[in-house]
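In this view, the complex is presented without one of its protein chains, the others remaining in place.
So, subunit A:
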Amino acid sequence: MTLRRIATVEDLHSYLHIAMQLEHATIPPYLTALYSMHPTTNADAYRVIRVVVVEEMLHLTLAANLLNAVGGTPDLSSEGFVPTYPAHLPDGETDFEVGTRAFSRETIETFLKIERPAVAEGETRFVSRERSSRALLPAVDAHEDDLHFYSIGEFYAEIGEGIRRLHEEMGDALFCGDPARQVGPEYYYSGGGAIVKVTDGASAAEAMRTISEQGEGLGGAIFDEEGELAHYYRFQQLLLGRYYQPGDQGGSPTGPPLDIDWDAVYPVKADAQLGDYAEPGELHDAIHAYSATYGEFLARLDEAFSGRPDLLMPAVGDMFRIKELATQIIRNPMPGQPGVNAAPVFRGLAPVEVS
């Protein structure tokens, strides 16, 4: 099957489902690295990663608004929405895997790949001309996904073009979604950018621009239109040990030094699975309670993105609760594995029980 561009509204829905899956797929790896830091250490690195995670949540919400605007239905509770780590990103970048791992240089290198800049304008975004017919299904298995975009930016560029093409063909009928399902800016704080309600071509373009520019920058610039540093360069600061400041070129930050203690980190089990916690006890119970809580949280988001945006307020409280549960797990050792700490498992609802 030849890779085709977005030609129908159904194609667009599929792409936007994958976009939501993609935005979410970055969050468990970022949170695991964030929460693996020892308490009250690594304040600089903690802030850098925290802001990126918050903005990924913004992107997830913007993708939901886009999908709702064109008559789609978000579904965060479906089987396969949460990848089993390590996984390829759902947009089909197959040259690296992301996982849930401790904060380290290697982990940040992976984060750089996640946020890497788009190669260029034009056709090159399709690294492969072939893909499986299943690749665009919303609940696609991340391991088998065969879409081949080089970067998240390339993937979103295709969505942006698809929206423009469909809008030209269909006119405003494209934006047939119920406006009551749109999440407004009042639900977002503590990060850069803003939630855009998507109701027409202009607001769709605005939402797309926020997602792309915050991620990997725009056209090689390291700061976006709001003067905010792109995620790729935020993470790069951690490896280079120095902050970027306005006027800097990519790769050469000249701001104040960043203080990082790579050793003040719990050595959490990489890519932990439920099966790693077979031994009965408090840790086992905590891992399963965490997974269930996370699943309930995703179900709450589903509701919020389906006409109940007010549910996002208590959902923020849930996020802090999830953090509490995760840090408690991470500070405990893995039984029988000296030098390895436990790590939360992000599944979803109805995790597979380990017998």
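Quick notes on this one:
The criterion applied here is as follows: contacts are C-beta pairs under 8 Å (C-beta built on N, C-alpha and C of every residue); 3 or more make two chains touch, one makes a residue touch a chain; residues count from 1.
Note that contacts and distances are computed from a predicted model.
Chosen from "Membrane bound FAD containing D-sorbitol dehydrogenase", "Cytochrome P450", "Fe-S cluster assembly ATP-binding protein" or "NADH-quinone oxidoreductase subunit H", the protein name that UniProt gives for the omitted chain reads "Membrane bound FAD containing D-sorbitol dehydrogenase".
Within the complete assembly, A:Val316 is the residue of A:Ala194, A:Leu240 or A:Val316 that touches the hidden chain.
By the touch definition given at the top, subunit A reaches the unshown chain through residues 38-40, 189, 281-283, 286, 313-314, 316-317, 319-321, 324, 327-329, 331-333.
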